[in-house]
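Yeah, one chain of the complex is gone here, protein chain that is, but the others are all in their spots.
Going by the order they are written in, the chains are A and B; count residues from 1 in each one.
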Amino acid sequence: MTVTAILPGGGGQGSRRASLRRNFWRGVGRVLRRKPSRILGVAIVALFAAMALVGPMLYPAHLPRDDNALYAAPSLAHPFGTDFEGTDVLALVVTGARYVILTGLVTAVITVALGTVLGLLAGFHRGRWDTVLMRITDLQLTIPGLPLLLVLSTVWKFQGPLEMGLVLGLLGWGGIARAVRSQTLSLRERGFIEAARGLGLSTTHIIGRELLPSMAPYIAMNMLIAVTGAIYAQVGLFFLGVLPFDSNNWGVMLNLAVFGGGALTSAAALPYLLAPLLAILLLTLGIVLIVDAMDEIFNPRLREE
Amino acid sequence: MTLIAVRGAPRVNPVVRRLAGHVVRGLVMIWVVTTISFVIIRNIPGNPVLGQYETLIEKGMSPDEAQRATAALYGFLPTGSLWEQYTGYMKALLHLDLGQSLSTPGTEVVTLLGSAAKWTVLPVLGGTLLSFVLGVTLGVYAGIKRSGKLGDLLSISGSLLHGVPQYVIGLLVLAIFTTLWPILPAGGPVDVEFVPGFNAGYLASLIQHATLPVLTYALASYGGWVLAMKSSVATVLGDDFILAAELRGLSRGVLFRYIARNAILPLFTILALSLGMLFGGAIFIERIFNYPGLGLLLVNSIGARDYALMGGTFLVTTVAIIIANIAADLLYAVIDPRVRTGGTA
Partner (left out) sequence: MITISHRAGETPRPDSHSASGLIAGPGATTAPGVRVRDLTVVYKTPLGELPALGGVSLTIDPGTITGIVGESGSGKSTLALSLLNAVQPPGRIAGGSVEIDGLGNVVDLHGDRLRQARGRHLGYVFQAAQNSLNPLKTVGKQLLDLGRSHGVEDRRALVRDAKSLLERMGLDGARVLDSHQHELSGGMRQRVGIMLALVLNAQLVILDEPTTALDMITQATILRIIREVHKERGLTTLMVTHDIGVAAEVTDRLAVMYGGRVVEHGPTMEVLGAPSHPYTQGLIRAIPRLSGDIEQARALPGRPPTLGTLPASGCVFQERCPLRMDICATVEPPPVIEDGRTVACHAVERSRHTAQREEHP
């Protein structure tokens, strides 16, 4: 970004920004088109987003059970068979998506907000602030997250996706804080901040209008990763059975399939186990493909030569 | 950050200085973790410590005896001020007294941890070693042939394996090798009919049972190595000295070694983090394969509300990660001459 683009009130500023944005989207389009698999990634993630939004509306509040078809094999009526109560597995996966994805979003918002603010503070002020914040970050990164979650689950009954997301978010901001700090420092080294200071811009302006926009894509990428991380952690906790089963979600399905339903003792019951696994695999694939594309947009060094 | 410290005091051996810094930070970390454990145990709904104390008194024990018995279980006194309880807990820890297990009455937590640790450490190390060798080798290839089809395939499969949580890999491995194609045992560390010791039957059974957990560890960490090595190689390839070596006409073999050795260096710091993550993953993998390591111990202690055992396991896991961090950093210092001699270049 050039210095002229950041002068406040400049006549050409708006159009300049707009054209920058247009160039950016053109770049995105080009990167996506270069490998069709990346469009697939976008499609997959869109599918899951749709599942979380409208999934539960497609089915009745209480999914129908069919006592005559316990652990039914996959069929046209039940593409992934049925569970131990005769409930359609596909319906369980679709309706279970909202809980996990909502948690993921809450976690990501908290992680990104906390991580960005702390990382910016540390990188911008350096000195004592930096030392203290980075020590806390180190601590947060060293204490193993999953064991801590398990231990916490004995005193805190993470009820509902929001509370769950809050806890995961409070435990997961370290990585982003560190990354944002190093980005800030590298922008600083390039004379970015000094130049803006020299123009008499305020700190809030420099952070809000200059640093954040240039880091936005990077933060967005981390947010995407944080969403998946939170989804996995939470499904994992349900799978281990340390959380109360207050609703249907993928983790509960996994737990019941492995430890309750005996999906592993008979091949016929396998779809019940495989369906949520497949959902997680598919979501991962989608995210991986998108991150791969983002990587190429923001990290030109990895671009093909 | 450490390098600056090194520059400030050139007389002290930089490796020793690094180590000292790490030990101090590690101790602070351990203190924080133990405090967390204390706070959690102290705040568990229903106060099990006080509950235990009252139960013992109801059973006819004298208050003094009940005090001591409870303290032996939890590591701190059931009555008294918060500060007294806290210092008591810390003092016991200094003597490596983690209290007694509730779920296996009469057994010291330390004993349980000791016997569980070997079931975690060996598979984790085995799996890590396997995936490290495989991942780094393929990662070099993926880094050099970034534009090729195979390079693409390696990166995407690496990202996928890296992105998927360990329990998904574990469950798939379990479903494939024990249900769909049942060739390996599903759970436990060893078949009970063999006498423990150095005999063929026991060892074979041991290996059979360890195969799936080790495979899962390896698959779960393999992707990370491929990706890390790939991006490290990409960075090194952009370095001036590689072009310089090429222009001096160095042979492909030498060039390859220059690239690989420089690229692998930063991976040793990731090694520490990945060991930490694997300990986290051990919880899932041991639960899935019913493998009696630290992870399963933690899950079971939570299920049984065995708080002393829970705190102990958590502490040991954290300490293991801190030690792994220090070890990896020292290893780095030994391999990289720039750190070894205190240079900052």
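Operating definition for what follows: a contact is a pair of C-beta atoms (placed from the backbone, for glycine too) under 8 Å apart; a residue touches a chain by one contact, two chains touch by 3 or more.
Source: prediction; values computed, not measured.
Touching the missing chain, out of B:250, B:304 or B:319, is residue B:250. Looking at B:258, B:289, B:314 or B:332, the residue that reaches the missing chain in the full complex is B:258.
The chain not shown here touches chain B at positions 239-241, 243-251, 254, 258, 261-262, 265, 335-338, 341, 343-345.
As a convention for this text, only the chains that are shown with their structure count from here on.
Measuring from the averaged C-alpha position of chain A to that of chain B gives a distance of 24 Å.
Interface of chain A with chain B (complex): residues 37, 134-135, 138-139, 141-148, 150-155, 228, 232-233, 235-236, 239-242, 254, 258, 264-267, 270, 273-274, 277, 280-281, 284-285, 287-289, 291-292, 301-302, 304-305.
Partner chain A is touched in their complex by these residues of chain B: 1, 25, 28-29, 32-33, 36-37, 40, 43-45, 146-147, 155-156, 159-160, 163-165, 167-168, 171-172, 174-175, 178-180, 186, 231, 234-235, 238, 273, 276-277, 279-281, 283-284, 287-288, 298-299, 302-303, 305, 307, 310-311, 313-314, 317-318, 321-322, 325.
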